[in-house]
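Missing here: one protein chain of the complex. Every other protein chain is in place.
Residue numbering begins at 1 within each chain, and the chains themselves are lettered A, B and C in the order written.
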Amino acid sequence: MSPSSAPVDAVQTQRLLKLTEIIHFLHSRGWTPATSSNFSCRLPDEGSPGFSISVSGLDKGAFSAENFMDVDFAGQVIHPEQAHLRPSAETLLHALVYQKDTSAQVVLHTHSVNGTVLSKLYEAQKGIGLKDFEVLKGLEGTATHQTEIWLPIFSNAQDMSALSAEIEAGWGNHPPLYGFLLAGHGLYTWGATHAQAKRHVEVFEFLFDCILKLRSHGYPDYSR
Amino acid sequence: MSPSSAPVDAVQTQRLLKLTEIIHFLHSRGWTPATSSNFSCRLPDEGSPGFSISVSGLDKGAFSAENFMDVDFAGQVIHPEQAHLRPSAETLLHALVYQKDTSAQVVLHTHSVNGTVLSKLYEAQKGIGLKDFEVLKGLEGTATHQTEIWLPIFSNAQDMSALSAEIEAGWGNHPPLYGFLLAGHGLYTWGATHAQAKRHVEVFEFLFDCILKLRSHGYPDYSR
Amino acid sequence: MSPSSAPVDAVQTQRLLKLTEIIHFLHSRGWTPATSSNFSCRLPDEGSPGFSISVSGLDKGAFSAENFMDVDFAGQVIHPEQAHLRPSAETLLHALVYQKDTSAQVVLHTHSVNGTVLSKLYEAQKGIGLKDFEVLKGLEGTATHQTEIWLPIFSNAQDMSALSAEIEAGWGNHPPLYGFLLAGHGLYTWGATHAQAKRHVEVFEFLFDCILKLRSHGYPDYSR
Partner (left out) sequence: MSPSSAPVDAVQTQRLLKLTEIIHFLHSRGWTPATSSNFSCRLPDEGSPGFSISVSGLDKGAFSAENFMDVDFAGQVIHPEQAHLRPSAETLLHALVYQKDTSAQVVLHTHSVNGTVLSKLYEAQKGIGLKDFEVLKGLEGTATHQTEIWLPIFSNAQDMSALSAEIEAGWGNHPPLYGFLLAGHGLYTWGATHAQAKRHVEVFEFLFDCILKLRSHGYPDYSR
C-alpha cells in the first residue's frame, strides 16, 4: 500500500522515516501486536494544519514510511489522492492530543500486555500515581524521582467522539499530563520531539513492569 | 531436506514463502520450540483439493519454503515424488479446519508456554471466555471489545482420528470459532489470508499473557 | 584465543561449527549468561577417544568454533599444542555423560534462570516428574505426552570428581535419562545428534517455564 500520489514534503518525509524507525523499535519490544497501535506526527507549521497518521490495520513489523496519510484536526483526509485510504480508527484521539498540547509533535499509541493489565487493575481508581522511581526523570521537565505523576485511565469505548470528549473533560485534572491509558486497550503518550515521545513510552513501559512486579511481591499498592 | 521433485506451482510457491516468513516471526517470539508446531496453506482452487503442510520434526528456526509437502483432506500424500516424506503428525487436524471453515486459507498451530499453561488451568472448564479487550478487534469480523469470544479447550490425545472427531463434535457450539487449544499442547488458529491468520495468533498470545497476569493479580476469573 | 596449532580434522571442524551455531542460539535465549555454561562434541570414532570441549571462561555471545580444545575421558588435554589452554571446569561431567551414554555425540550445559530457580525449589525432592505435556515428545524415543520422565537434581559441588561420582551413582535410577539439573547451577542434556541435543534443551526450558507458571497459579505440585 502506498499513498504515493499525495504531494511530497521533504521535511515531513524525514520525520516520517524517523517515526517509522521508532515503530520498528516498539514492535521489536512486543508493544504493537496484531495491527493494534497507531502513530502520528504533526505536519510542519508551513503546511496545512493537521498531522500524518498511520493507515489503519497494518502489521507494524512491516510498516514503512509510505504507510502514513495526512488528516486535519477533524480527522478528515487532506489530499484527495488519499481519499481511498482509511486512517487509524483512533485518529480523533491523536487530533485531541495535538490540540490540547500544542508542543506535541509526535503521538504514540502502543498496546502492551503490561499496560493492558494495569489499565484493568486500576480502572476503578481511574489512574495510577507514580513516584520514587529515578526513571521518572525521563519525562520531559521532571527533575527528580520525588515528583508525583498521575497517569489517568479512561474507560474504553468504540465511539471516538464520546471517548474524545471524556478525555478532554479530564485533561487538566492532574497536570502535568504525559500520557493516559485506555482500559483494556493501551497507552497514549507524546512529545515535543521524536526522541522525547519514544523516551516517554519507554518510561511508562518500564514503570508498568516495575509496578506489576512490586505488586505481586506485596509492595504497598499504587492507589492514592 | 527438499521435496524438490514435486510439481511446482508458482502461486503456491509464493504463498509458501509468505508462510515461511510468518513461521520465522513466530519462532522469534518463542512460540515454536523443539520442532513442535506445524503450519499449512490450502492449495489453489485450480489445483488438487488439499493443502501444503510442514514436513514433520523440523527445527522451525531453520525452516524453509521447501520444507512443505502436499496432502489431500484425508492426509494422504498427493505427489508420488513426496511419498518418502512424513507430513506433520497433526495433519488431520489441519484437514478438519479446512473442511469445517471453507474460507480458511492458512492454518497455524503454535506451541507457547502461556498457551500450554492456560490450557491446563482451564481444561476442566473446557474453554476460556474472552471479553473487554480492545485487541479482540483483531479477530476478523469483530467490531468491538465488548464481543464475547469463546476459545474451546480439548483434551490432548495421540490418536488423531479420535481427537479430530472430538473437535468436530464441539465445532459449532460457540460461534464464531477463531481457534482452539489442545490441553498441554498448544493453539490452533487460522485465517482467510496469511495476514489474518498471523494476526489471530498475535491476538490469542497477547490475551494469554494478559489473562495469566490478571489472574495472578487476583482479577476475577475467566470462567463463565 | 585460537588453539590453531592443533591438528585439524575436517569432520570435527564441521561438527564444531554446527555446535557453535547452537551456542549462539542458546545465548540469544539468555541461557548462557556471564561465561557460565559449557559445550562439547565427541571426537569421531576414527580419532582418539575423547571429545572437544569449550575453553573455560569465554563470553558465549562471542564464542567461535576455534574456542574448543580436545580432551580425553579423564579430562586430560590430548594435543601438546593445546597444553596452555584450560578446558571448562566441568569437563569431567561431560566425560561422564559420554561414558554412560555411548550414543551421546553432543553434550550441552546451559544455565538459565528458570532451571536455576526450579533446581532450588525441588532440590530436597531430588528431581522433577514431567508428564502430560505434548512437548515431551521432543525427547528422542518418547511417543506420547503420557510418558513420565524424571529429571534428577543433584546438589552442586566444586569438587568435580566427587560430583561426578554422585551423578554416576544415581544414573540408572529412573530410566530413560535425558538430562539432569545441578542445584543453583543449571541443566545438562545431550543427544545422538546436534539437532537432538538442541531439541532436548528446548524441551526442558519450555517445561521449566511452564512448571514455574503453573506452580504460581496453584496448579498441583510436581512432586511424586
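We take it that a contact is a pair of C-beta atoms (placed from the backbone, for glycine too) under 8 Å apart; a residue touches a chain by one contact, two chains touch by 3 or more.
On a predicted model such as this, the values are computed, not experimentally measured, just so you know.
The missing chain, though absent from the view, touches A, C when the full complex is examined.
Among C:65, C:160, C:192 or C:212, only C:212 touches the chain left out of the display. Of the options C:113, C:160 or C:192, the residue whose C-beta touches the omitted chain is C:113.
With the whole complex as reference, residues 30, 33-36, 59, 61, 111, 113-114, 116-117, 120-121, 156, 158, 182, 184-186, 212, 215-216 of chain C touch the missing chain. Chain A residues in contact with the hidden partner, per the touch definition given at the top, are 25, 29, 132-135, 137-138, 143-146, 195, 198-199, 202-203, 205-206, 209-210, 213-214, 216-217, 219.
As a working rule, only the chains that are shown with their structure count from here on.
Averaging Cα atoms per chain gives one point for each, and the point farthest from that of chain C is the centre of A.
Of all residue numbers used where chain A meets chain B, under half belong to both copies. The two sides are thus made of different residues.
For this pair, chain A with chain B, the centres built from the Cα atoms lie 32 Å apart. Distance from the chain A centre to the chain C centre is 45 Å, each centre being the mean of its Cα atoms.
In chain B, the residues touching two or more other chains are 216.
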